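With one protein chain held back, the other chains of the complex are shown just where they sit.
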Amino acid sequence: MNAYILSAAKAYRRHLQYRAAHVVNNVASAIFGFMYIAIWQAATGGTAATGDYEATNMARWVAFNQAMLWAAVFLTNGLGIPETVRSGSVGVDMLRPVDYHLFVMTRELGTIGYNILYRCLPLAVVFGLVVGVQVPEQLVTYPLLLAAIALAIYNGLCLRYLIGISSFWTVQIRFANHLYYTLHTAFSGFLVPIDLLPPPWDTVARLLPFAPLHHDPARLYLELSGAEALAWPAGWAVTLTVLCRVLTNGARRRLEVQGG
Amino acid sequence: MIALYLRSVQAALRAKMQYRTDFLTGLVLYGVLSATDFLMVAAILARFSRIGGWDVYEVGLLYGMASIAMGLYRTFGAELHAFERYLVYGEFDALLLRPWPTLLTLLGRSVEPERLGAVLQGAVILAVAGHRLVETGALSPLGLAYVAAGSLLGTLVPLSLSLITAAAGFWVVRIGDLQTFTMYAPVTASHYPLTVYPRWLRTLLTSALPVGFINFVPVQYLLGKGGGAWALWVSPLVVVGFALLAYGFWRLGERHYQSTGT
Partner (left out) sequence: MTGAQEPAAAPGASREAASVGAIVEAIHLSKVFRVAKDRPGVLGALRGLVSREGRDITAVDDISFAIDTGEFVGYLGPNGAGKSTTIKMLAGILHPTRGEVRVEGKSPQRQRREVVRRLGVVFGQRTQAWWDLPVRDTLELLAAMYGVKPKEYRASLKRFDELLEIGAFLDVPVRKLSLGQRMRADLAAAWLHRPPVVFLDEPTVGLDAVAKRRVREFLKEVNRQEGTTILLTTHDMDDIEVLCSRVMVINHGRLVYDGDLTGLRRAVGAPSELRVEFAAPVGEPPSGPWTLVAQEGAAVTVAFDRSTVTAAEVISRLSRCGDIRDVYMAEPDIERVIEALYRQEGPGSHHAGQSRPPVDRRRALG
C-alpha cells in the first residue's frame, strides 16, 4: 500500500515545483470559462429561459465543467506509460511487486490531487465570485455529487490508462491523445449539454464513457438529476476496469514474449 | 536564408515521409477532428440559430479563417510548438551553434504536414460559408478574396503568440500548458464573433492576444456588421507588427538564456 501512496506523493511534489507557471495557466483556464459563458449568454440571451438549460444554469454548467477538466480530463498523456514503453523501463515497472494497473493509476492521483488544490479550487473561487455557486437544496446531493466526481476521475483515469497501455501495440500514441480530446469535446457535454445535441448525436453521446466525465456530474451538481445519474458512470467504471485488466495482461504477455 | 529554410523544410518533409501511412492517417484524423470542433459551434447554432446576431455561415467564415491560420502554424511551426523540450533538455544550445538565426534553424528542423488536414477542413468550411454569403449578397466576391488572403497572413498571429510563449520559456522553462492556453484560448475565442465577449476580454483579444485581427475585425466590416473600411488595411498591419514585436521578444529571451543558461 505504501508504495502506491508514496508514488502519488512524489507526483504531487513534482508538480509543486512548477506552481508559478501554473498560476498563469489558471488565469488562462478561467478566461476559457468566461469565454464559453459569454458564448452561451449570447446564444441563449435572445430566447426565453429554455427549461433546464437557461442562462444562469449554463454559466454554472460551464464553470463546473471547466474545473472538472483539471480533475478528470487533463491528466498525463497515457499516464506516462508510452515514455516507459519507448525507453524500455516499463519492463522494470511491471516486474515490481505491485499491481501495475493500480500503481500507474494511483501515481496519477498525485497529479490529480495537485490539480484539485491548485487549479480546480482557485477556478471554483473565481467562477463562484462571478457566476455564483450553486448551493444544493437537498442534502443528499452532496454525497451523490462526490460519488459522481469520484466516478468521473476514475473513468478518466481508466480511459487514459487504456491509451497508455495501447502503446504496447502502436507507436503513434500522439494520434490517440488527439482523438481522445476530440471525442471528449464532442461527446462529454462539457460545453454543450448532451440533451441539447441534435439526434442521433445525443444518443451516441449518452452511450459513450465521456458523459460520466462531465454531463452526469454537472446535472447532479445543478440538481437536474438524482441518484439515477450515477448508474451509467458506475457501469462504465466496471467495464473500463475489466478492459484495463485484460489489456494489462495482454501487455504483460507481450513483454514476456518479446522482451519489451 | 529563405532558400536554406526551404531546404531544411524539404529535408524535414522527407524525414516525415518515412512514415507515409502515419502521414495519411494524421491528415484524415486532423481533418475530421477539427471538423468536430466546428460541429460543436454548429450544434449551438442549430439550437439557437444565432450567436450575437451572427448566423452559422457568418460564424463559419470566422471559423474557417482561424482554422486555416492555426493549421498552417501547426504545420510549419511544429518545432516551435514543441519548444519546451529544447529548454528542458538543453537542446537549445545546439541551435546557438549554427551560423543562422536560431528561429530559422528551429523552424526548419521539422514540419507536421498531417496538420494540413485541419487547413483543408478550414478551407472547406470557408468555401461553403463564403459561397453562400456571396450568393445572398452579404459578401462581395472581392471581400471573399480578402478573406482568403487574410487567412494565410493570419498564420502570423498564432506563430507570434507561440513565439512569445516560447520566449517566455527562457525564464519559466515549463511552457507546455502555458502555450496551450496562450494559443488555444484566444484561437478558440476567435471562432466566435468577439462582440459576444465582455469588454475586457474583447480588449484582450484585440491587443495583447490579437487574434481578432485574423478574422473578426475585417470580417465584421465586410459583412456590414460594424467597423469601418480602415479595418481592411489596419488588420494586416497589426498582424505584421505583432510578428515583429514577437520576434523582438524572442531575441530578448535568447539573450536572457545566454546570460543565465537556464
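Letters A and B mark the chains in the order given here, with residues in each chain numbered from 1 onward.
Here, a residue touches a chain if its C-beta (ideal position, glycine included) is under 8 Å from a C-beta of that chain, and two chains touch if they have at least 3 such contacts.
Just so we're clear, the structure is a prediction, and the values are computed from it rather than from any experiment.
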{"item": "Touching the absent chain when the full complex is considered, from B:A11, B:V134 or B:A231", "value": "B:A11"}
{"item": "Option touching the unshown chain, where B:S49, B:S140 or B:Q258 are the choices", "value": "B:Q258"}
{"item": "Among B:A94, B:L152, B:L237 or B:L252, the residue in touch with the chain that has been omitted", "value": "B:A94"}
{"item": "Residues in chain B touching the chain absent from view", "value": "4, 7-8, 11-12, 14-16, 18, 91, 93-94, 96-100, 105, 109, 255, 258-261"}
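Criterion: only the chains that are shown with their structure count from here on.
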{"item": "Rounded Å distance, chain A centre to chain B centre (Cα mean)", "value": "27"}
{"item": "Residue numbers on chain B that touch chain A, as the complex places them", "value": "22, 25-26, 29-30, 32-33, 36-37, 39-40, 43-48, 50-52, 172-175, 177-178, 181-182, 185, 188-189, 192, 195-198, 201, 204"}
{"item": "Chain A - residues contacting chain B, complex", "value": "18, 20-22, 24-25, 28-29, 31-32, 34-35, 38-44, 46-47, 172, 175, 178-179, 182, 185-186, 191-192, 196-198, 201"}
